[in-house]
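Every protein chain except one is present and positioned as in the full complex.
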């Protein structure tokens, strides 16, 4: 099972990733990434223009661990919750031990009064690699469709 | 095919379930469950607090059959329609003949005037069992993110 990257394994990875976040198990979130990785949140416009910076930028797993710590500290009182809904992943390139895939996402925000709205949509541009029995992200670029992305985001995307 | 529970079979089950509801084939809906089952609709808050009751509670397939009959009777004139969109299922535990999985959902309500809004989001907490060539639900707990869930729901979730 180590070698080959199949659609089934990618489906499982994507589902486990958002389950981790929506269950508020943020401490486990960095484990989806390789030690050396690229995690970036950007907008469609900036991505199209080739801007490298991003709203959020991390190139090691340790930076993701730090980010979770910061989120936990900032998170005084959370009035809303979120629900990630993923569309179907598309494998763009599959080299066997590493694959590139794209997965559309939708995040719904549920306010304390029960009202729900669309918080974000976009696409994950991923490079995944087999690491033992698991797949890990070598790269996840989160391209948000809207240019109005909350930079104080209370959760990872 | 009887024995093993695969991601592919779970995908097929989840898709067939919401197809049944969105096609308004409610009379076929109880057949997705075992005779002895647990079907419960609750809120994230009540679920977290460990409340057992739920907005809707049924522990036999017969109770689900009764519920469909009640919905059909109450349903004088339906002004809105609904569309279920499922995210990717995550298999949490797989014992071969029984598996636990979680699937995020989004229900959009389409009003008679054409306006659409988010009716509900949440996650299905399922226990599925192989029953002949089919998979059936031994348990489906529908955890709605919002605490504002319409208790007069005109359709199953």
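The chains carry the letters A and B, assigned in the order they are written, with residues numbered from 1 in each.
Keep this in mind: a contact is a pair of C-beta atoms (placed from the backbone, for glycine too) under 8 Å apart; a residue touches a chain by one contact, two chains touch by 3 or more.
Quick caveat: nothing in here was measured; it's all calculated off a predicted structure.
In the complete complex, the hidden chain is touched by one of B:50, B:96, B:114 or B:132, namely B:114.
Contact between chain B and the unshown chain involves residues 8, 11-12, 14-16, 18-19, 22, 81, 83-86, 106, 108, 110, 113-118. Annotation for chain A: contacts to the undisplayed chain at residues 7-8, 11, 44, 85, 87-91, 102, 104-106, 118, 120-123, 145-148.
The rule we apply is simple: only the chains that are shown with their structure count from here on.
Centroid to centroid, with C-alpha atoms defining each point, chain A and chain B lie 27 Å apart.
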